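So the structure is just underneath, and the comments pick up after that.
Every protein chain except one is present and positioned as in the full complex.
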Amino acid sequence: MRGSVYFAKRVTLAAGTVFVAITLNFILFRAAPGDAVSNLSRVPHASPALKEALRHEFGLDQSKWQQYWLYLDQLFHGNLGISFADQQPVSHDLTVALGNTVPMVLLGTVIAIGLGVVTGTVAAWRRGGITDQVNTNVAIAFYSFPTQWLGLMLLILFAGVLPTSGMSDEFLIDPTWWEHTVDVLKHMILPSATLALTLYGEYTLIARSSMLETLSEDYVLTARAKGLPNSTVVRRHAFRNALLPTTTLVALSLGYVVGGAILIETVFSWPGIGRAVYQAVLQRDYPMLQGAFLVLTLSVVVFNLIADLLYFRLDPRVTE
Amino acid sequence: MSLLEVVDLNVWFDLPGSGRLHAVQGVDLAVERGERLGLVGESGCGKTTVMMALMGLLPSSATVSGEIRLEGEDILAGGEDTIRPHRWVDMAMVFQGAMNAFNPVQTIGRQIVEPMELHGVASGQAARRRTSELLEMVGIPASAAKRYPHEFSGGMRQRAALAMALACDPKVLFADEPTTALDVMVQAQILMRLVELADELDLALVLVTHDLPVVAQACDRAMVMYAGRVAEQADMDVLFHDPRHPYTELLFAATPDLYGEDHVVSIPGNPPRLDQKLVGCPFAPRCPKAMDVCRREEPLPLAIGTGHVAACHLNSPAREATA
Partner (left out) sequence: MTTIELEARESAPRGRWRFGQLVKERPAATVGAVLLALFILMAIFAQWLMPYDPYHQVGPVFGTPSLAHPLGLDDGGYDVVSLIIQGGRISMVVGFAATLVATVLGGGIGILSGYFGGATDTALMRMTDYFLVIPDIPLMIIIAAVWGPSLSHIILVIGLLLWTSTARIIRSQVKSVRERVYVRRARSVGASHARVIFRHILPQVAPLLVANTVLTIAVAIFDETALAFLGLSDPTAITWGTMIEHAFERTAISAGAWWAVVPPGVAVSLVIMACSLLGQAIEDATNPRLRVAHLSIRGFRILPRLPGKVADR
């Protein structure tokens, strides 16, 4: 299979990065001065029993190196510690939070990508004209709006019409699966829309510049010289090639989206991983913070890997 | 009736901001079946623009006027719609730097088959067979069809581009600097093949280049361009032995001769800017034989002998009368 060597190499590199991220995580939270875990007096509401349990769990009576090994071992078994706030395993809380974030972010990014690629391509095709200028400037505008402010604007505009807080209606008694899904979807509209609007501008600009670059390539001229109608040239030759850098750049940006959704989740009180990070900061819930941060870093590494592999798959020029 | 006849071709390019650049001015030319014509001049003289105009491949910043007659039919009149049906089946092109003429994500074979299927020349199995024939005709193994462009060297891609250009059996082949980007050995081979093929297929060849030896070797006639205009046009040997334009003389003199002891003459100065109105002959500032009238009046192309045209006041009858 073409690329098995490349695939293996990239995965290994990614694994290496993950390992460094894990270690950095440890350093940031445990070894750096002012870290709260070792300074148990900073843990809110810590009863003596809890302190003792924590001390044992984190091996705080041992050296830093031993703590590190303990940390790696726990990580390997999926143990991310216990949240200070709700005494639940961090891995459990994170899974729930992530499960809430992913659909919302997925909806928003899919719309953003679709909208961005379409407007960007059209703008490039009609370069210099009104369509191009309007599309490009509107994209720049949305790209410039602070995410939280955009969310607030939507909130103000749609306050009476769409739900603006939380993921579901607490007053819905015993909903059926269908009712529950619709309810969640209704709550998802505003946060996803905010994400879509805040992201699409960048994608428009990427798609446009990529398409313009492609349209000035010699093979486009050749295709035209062969007598192909314009629409075929664009579809078969230009677009396919323009998609290449667009795809990689979009994939790369996706890694950061999950972290960036923090602002949106705060505005709309969406119980996702972003909001979890924020609340963990407020509550000084360090295990939670550490776990969430690790997950977010991992998502960047994973998407970088995906971008790499996608590019390899799509461009025959890339060799192993 | 000539195969291809161009009358009073003018091309302007819009400049960013404002203003226009008059890249091609009043060009007339004719190409007969099986003839090999060279378009020669310094870079920026308009020769590539002329070629692009003939194929209708100018960008949207261009404005064109004139007549382009292909077998008697004016194809420019209706713009894209009248030109497009003739692309590749009647007029085909090999670009400068044809290395990049291929779409990197498609195989060579696919791209050669494409115009055949488009114009109904062949499809399916027949098209693939024809592709193999074409590739072998230009000196590439037929198995190359399954490979991607980046897998080949520049020289091989150039040949493949030639094969692709011949796919629909055109009547005229435009070649823009077909050998410039290649090393000398490969240059000679490709040029030779090009001329052989033109003979075999009774193809009219229009060779655009700044490289005089190439034109001297490969062409029957040549048109020398300067500042967007035709300086001189004639059969090759007439051009060489009886040039009637100082620019032509200097061009031939500027080519170093390996075997002779001639000094290499270079032409000092630069071509004029084309975004401003010019008074007089565009070559006057650099011309060693410039006269007063040259700076006042622009010389129009004058017929000197059969098929020999030159735009220079030195040839005007009034001048000759007083000589």
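Read from first to last, the chains carry the letters A and B; within each, the first residue is number 1.
One rule holds in what follows: a residue touches a chain if its C-beta (ideal position, glycine included) is under 8 Å from a C-beta of that chain, and two chains touch if they have at least 3 such contacts.
Since the structure is predicted, the reported quantities are computational estimates derived from the model, not experimental observations.
Within the full complex, the chain left out of the display contacts the shown chains A, B. Within the complete assembly, A:Ile262 is the residue of A:Ala112, A:Met167, A:Leu197 or A:Ile262 that touches the hidden chain.
The chain not shown here is touched by just one of A:Val233, A:Val250 or A:Ala307, and that residue is A:Val233. In the complete assembly, the contact with the undisplayed chain comes from B:Thr49, out of B:Thr49, B:Gln233 or B:Thr248. Touch with the chain that is not drawn comes from one residue among B:Ala126, B:Met192, B:Ala254 or B:Leu300, which is B:Leu300.
If you put the missing chain back, the residues of subunit A touching it would be 17, 20-21, 24, 28, 32, 34-36, 125-129, 140-141, 143-150, 152-153, 155-156, 159, 212-213, 215-218, 220-221, 224, 230, 233-234, 238, 255-256, 258-260, 262-263, 266-267, 277-278, 281-282, 289, 292-293, 296-297, 299-301, 304. By the touch criterion stated above, the residues of subunit B touching the omitted chain are 8, 10, 12-13, 15-19, 21-23, 25-26, 43-49, 52, 56-67, 76-77, 79-80, 95-97, 176-177, 273-278, 298, 300.
We adopt the following convention: only the chains that are shown with their structure count from here on.
Distance from the subunit A centre to the subunit B centre is 54 Å, each centre being the mean of its Cα atoms. Of all residues in subunit A, only 217-219, 221-229, 237, 240-241, 244, 314-317 touch subunit B in the complex they form. Residue ranges of subunit B in contact with subunit A, taken from their complex: 55, 57, 84-89, 92-93, 95, 97-98, 100-105, 114-115, 118-119, 148, 150, 161.
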